[in-house]
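First the structure, in the form of C-alpha cells, and then the observations on it.
What you see is the complex with one protein chain gone and the rest in place.
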Amino acid sequence: MSQYRVLIDTDDEKGLVHKVSTVFYKNDLNMLSNSEFVDKENNKFFMRSVVDGDIELKKLKKEISEAIPSNANIEVIEPKKKNIIIMATKEMHALGDILVRHEAGELEANILAVISNYDDLESFVKKFDIPFITISHVGLDRATHESKILECLAGYKDIDYIVLAKYMRILTPRFVEAYEDKIINIHHSFLPAFIGANPYKQAYDRGVKIIGATSHFVNNNLDEGPIIAQEVIHVDHAYGWKDMQRSGKDVEKVVLSRALKLALEDRIFVYANKTVIF
Amino acid sequence: MSQYRVLIDTDDEKGLVHKVSTVFYKNDLNMLSNSEFVDKENNKFFMRSVVDGDIELKKLKKEISEAIPSNANIEVIEPKKKNIIIMATKEMHALGDILVRHEAGELEANILAVISNYDDLESFVKKFDIPFITISHVGLDRATHESKILECLAGYKDIDYIVLAKYMRILTPRFVEAYEDKIINIHHSFLPAFIGANPYKQAYDRGVKIIGATSHFVNNNLDEGPIIAQEVIHVDHAYGWKDMQRSGKDVEKVVLSRALKLALEDRIFVYANKTVIF
Amino acid sequence: MSQYRVLIDTDDEKGLVHKVSTVFYKNDLNMLSNSEFVDKENNKFFMRSVVDGDIELKKLKKEISEAIPSNANIEVIEPKKKNIIIMATKEMHALGDILVRHEAGELEANILAVISNYDDLESFVKKFDIPFITISHVGLDRATHESKILECLAGYKDIDYIVLAKYMRILTPRFVEAYEDKIINIHHSFLPAFIGANPYKQAYDRGVKIIGATSHFVNNNLDEGPIIAQEVIHVDHAYGWKDMQRSGKDVEKVVLSRALKLALEDRIFVYANKTVIF
Partner (left out) sequence: MSQYRVLIDTDDEKGLVHKVSTVFYKNDLNMLSNSEFVDKENNKFFMRSVVDGDIELKKLKKEISEAIPSNANIEVIEPKKKNIIIMATKEMHALGDILVRHEAGELEANILAVISNYDDLESFVKKFDIPFITISHVGLDRATHESKILECLAGYKDIDYIVLAKYMRILTPRFVEAYEDKIINIHHSFLPAFIGANPYKQAYDRGVKIIGATSHFVNNNLDEGPIIAQEVIHVDHAYGWKDMQRSGKDVEKVVLSRALKLALEDRIFVYANKTVIF
C-alpha cells in the first residue's frame, strides 16, 4: 500500500475530474481527499488528490498523463521529509520557531543547514545539532557574496526549499532563478503595503491601526513574489515602531511556519504570480 | 442551459467521485465548482457540485441515483430565491442587516413576513414594504402562543428557512420538529460558552477577553443545535456587560447574515449535530 | 450636574496630569474616565477625561487654560448629538448600516441629509425620513459640481462631520480645506495598500490572502489622510475580485460605523497625519 499526492494543473475543459477519478477507480485506489479549483478568468484547472492503494508511482503518473491533455502539469509525489536550507541574519524568532517545530517532530522536513551572513546565531543553532555556516558579506560585493552562498548550496543535492527566516539581504536574479518557486521568504509587513526596508518604521509613520506579515515565494521583483500566507495584528497610537517590530515578530514566525507547512505538504500551486492553496 | 447545485451525502466507498462525475461527463455538463469531504470517523462522504448544461433536473437526479448506492441522499437544486420568514423581538440590528441586504438585492431570498411577539419593530419593517405580524405572548402560555405562530406560518406554503433575528423566546420541540434544520438562530455568545439567558452578563462576570456570536440550526436542546458560523471580537476590563452587548451586536448581525447566505446558497450539510459547509 | 469631555493636547512637560486633575479636584468634579498618552518622539501630550459635577463649561475651560501652558489645545465638550451629512454614490451597505443604527437610536448624531451624485438611493433613504439630495455631476466639471455641493452644505449650519459612505468621487483641496478633519471616508482596502480606483481588483491581481477596509479623515492627498480604524478578512484563491468586493462590504460598513462612533464620542485626536484614539 502506497500513498500519493497527485497535483494537476492544466487548461480547463469538461471531464477532467471524470478522467482523473476514472484512473483512480480502475486502479482500485482510495481517494483520501480531493480538491479542485477552476480559475475561470484564466481558464485554468487545478486539482490535488491524496490517494492510497497498490500501484507504482510511475504507473499512476503514466495513466493520468494518458487520460488527460498532454500539456497538463502532473506531479505524483510520495510523502516524505523534504530537504530544506534555512537562511537567516541575526534574528532568532522565526528561525527558532522552525527549529523547535523540527525538534518536536512536527515538520515534514530535514534541515540540512542554517546559513547566515553573521555568526550571531551560531551557538543557538548548534544547540539543535544542525550545521551552521557563516558566509559573511563584509568586504564583498553582492555578486561575490552570493556566489559563495550558491557554491555552498551546490554542495547539497536535492534541496526542496530554501527558507529565508529574516534573511535581511536582497537576492539577485541569478540566485532567484536558480531556485525558482523554491525560496520562501517572510516579509515583515502586510504586502503590498510597505515594500522594502524597515516596514515597521513605514507603518508607524503612516499611522496604521493594523500591522502584518506576508510569506511569499521570492521572484526577481523585491517583495512581489506569489503570496502564500498573511496574518495581521491590531496596534494603536501607543505603539512606537519598535513596539510594532516586537509585536510583529509573533506574526512573522507564525506566518512563515504556516507557509512552510503548506509547501512541505505539497499544497501550493504557483500560477500567474499567485498561489492556489488546497 | 440550466444550472444545478448537486448535493450528495452517503456512506463513503471507493469510486463515488468517479461515478458522479461520469454522469456529468456523459451528459456533457460543465462542472463549475466541486467540493468533497470524507468524514473518516463516521465513514461519510459529502459532495457539492455546481454544474450547467442541457438536462432536466429529474433526469439528472435519476441518473445520479442509479449510479451510486441507493441509500445516498441526493439533492438537485435549481438556484432561485428561497422563501424566508424572519422572527424577531425588539432589537433592530440583526433584522435591519438582513432587510438592507434584501433591499440591496444581495440576498437570494424573498422575505415573506417578519413575525414578532412585540410591535416595536413594526414601523421599521414596514418601511421596507414587508408584512409585519405581531403575535403577542402576553397572557398566553407557551404552547398557546406557539400554536398561534404555527398557525400563522401554516398560511405560507414553501417556507425554506425561518430566521430568528434575536427572537428572544425558546421554541418548544413541537415547533422545532415542524421545521427541522430550517430554523436558523443567532446566539449572542461564542457557544458552547454561555448558554441561556444574558450571555453578555455571564461573559462579563467570567472576565473573558473575547466575546462572540454563534449562528446555528435550532434543535430541541437550547443553544445546542448544529453550528453554522461563529465570530468573535476582543474586549478588555473596561467593557461593562452593556458595552459587550453593544459591541456584540456588530458580530451578531454579521454572523447571522453569513449563515443565512450559506443556507440560501445550499452550502450546508447537517450531520451528527454538526455542519459540513462548502 | 453636567458631564463634560475634556480633550487636551500640548507639548509634553512634567506635571500636566497633576495640574489638570487639580482643577477637577478643586471644583469637586468626578473623573468618570481618564486616558493619557505621551508621544515621546514628538514630545506631545494627549489627555481625554470625562468628568461630571456642578460647574459651567466656560469656567472649567478657563481654569484648565490657566493651569497649563498657554499654547495647549483645550476642548471642553458637552455630550450631545452631533450633526452629520452623509455623502454616497450608489452602494447601499455602508449608508444602510448608519441609517439602521440611527433608527435604532445607537448613534449620537442627527443626520441632516444624504447627498449623492446619483438618485439610485433616494427611495431607500426616504424610507428613513431623511432628506435626500441629488447633485448630479453629469455634464459638469469637477469644480462646478463641487461648488454646487458646497453651496448645498452652506445651507446647514453646524455640520460636525461629513461621512463619505462610499462616495466615489475625489474631493478637491478646496472642499477638503473647508471641512478639515471633519470628513470621514471609508476606503475599500487595507491602506496604504491599493490606493486609488478599484482596490479589490488590485488586491485580486496581487493575489493577497487578506483584504481590508480603512476609515480615515480626508486630506488633500488621495487616500493618505489620518487613519481612524482598519479591519481585515481572510480570502483565498477561490475569491474572484467581485467576491472580494462582496465580502469586503461587510468590513467596510463595520469599519466606517466604528470610526464614526469614535468621532461622535470625541475620542479622536489628529496629529502628524495620525490619530490618537482613546
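Annotations
As written, the chains take the letters A, B and C, and residue 1 is the first residue of each chain.
In this section, a residue touches a chain if its C-beta (ideal position, glycine included) is under 8 Å from a C-beta of that chain, and two chains touch if they have at least 3 such contacts.
Just so we're clear, the structure is a prediction, and the values are computed from it rather than from any experiment.
The undisplayed chain touches these shown chains across the complete complex, A, B, C.
Of the candidate positions B:L32, B:A104, B:L140 or B:A193, contact with the unshown chain belongs to B:A193.
Residues of subunit B that touch the chain left out of view are 37, 39-41, 190-194, 206-210, 212, 226-232, 236-238, 240, 272-277. Residues of subunit A that touch the chain left out of view are 91-93, 96-97, 100-101, 103-104, 106, 124, 127-128, 246, 250, 254, 257-258.
In the full complex, subunit C touches the hidden chain at residues 14-15, 17-19, 21-22, 24-25, 28-38, 234.
Operating definition for what follows: only the chains that are shown with their structure count from here on.
Shared contact partners of subunit B and subunit C, listed by label, are A. Chains A-C form the pair with the most C-beta pairs in contact. Mean C-alpha positions place subunit A and subunit B at a centre distance of 38 Å.
Subunit C has its Cα centroid 40 Å from the Cα centroid of subunit A.
Multi-chain contact residues, meaning those touching two or more other chains, do not occur anywhere in subunit C.
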